[in-house]
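Report on one structure; see the data block that follows.
Here the complex is missing one protein chain, while the rest keep their positions.
Moving on to chain A:
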């Protein structure tokens, strides 16, 4: 029983940065903007988040630093792709390269420093309940925040008028513009939201997951978050399933190796990606509810004046 609990806790922790970053990117993409710079925004968020927490001694301020860093990075992206109508794919890739360099520069003075990691919740008697106690009431704040975030985004996209307009911009920016909605402004907010989430997701790594900073510590999680958005076919509900599936496969394959299950570890490591490809194929073959990508995703919009 203890082992099951330990595995669930590890899965929750492993999935959290993916869920936060992917939720932000989902909103960005739903507005019609493809920002491939998630990894770059995350890694700068990690460096700034750690710097903030180390300088102030507060995890909360560290998280804020991460959010601000991600936001600033996304503003650069917004300026390029929305302001100057530069190609989104190229700009996103450049943003990642920039982020990797920047985080090394910002974090250089913090390598090897340590901080007290984010506190885990503890509610007497509730947290002590067997099995579910620690899962429901004993994780760090990031874990619960990520779930609240994705529920909030679902509610916003499908239950509010603003969410409907945002989705309209992503599906047909010309019509949305003709109806008088400020497409570029809406997209800018969506890009910023995505950047803030990526920054927070990056900050999660040095603040809670492994409480130290080392350059390159996001190790490609931003790319997984991007894949998750596609895996979820741009739907928050499926995104939660995808993120936890990814986390679960990652953790379970480690345990399977420890138990000596004879499946090659290389195959197990590749499994989540394989699942993404299979889901994509199935989606594109499905007749209804198939290709659900926002129709205007990745296309530049220049309003006629």
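Criterion: a residue touches a chain if its C-beta (ideal position, glycine included) is under 8 Å from a C-beta of that chain, and two chains touch if they have at least 3 such contacts; residues count from 1.
The rule is short, and it goes like this: contacts and distances are computed from a predicted model.
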| item | value |
| --- | --- |
| Protein name (UniProt record) of the chain left out of view, among "Citrate lyase acyl carrier protein", "Sigma-70 family RNA polymerase sigma factor", "BMP family ABC transporter substrate-binding protein" or "succinate dehydrogenase" | "BMP family ABC transporter substrate-binding protein" |
| Option from A:212, A:244 or A:273 whose C-beta touches the chain left out | A:212 |
| Listed residues A:82, A:251 or A:293, member touching the removed chain | A:251 |
| Residues from chain A at the interface with the omitted partner, ascending | 2-3, 6-7, 10, 14, 100, 104, 107-108, 111-112, 114, 205, 209-212, 214-217, 219-221, 250-251, 254-255, 257-260, 262, 264-266, 269 |
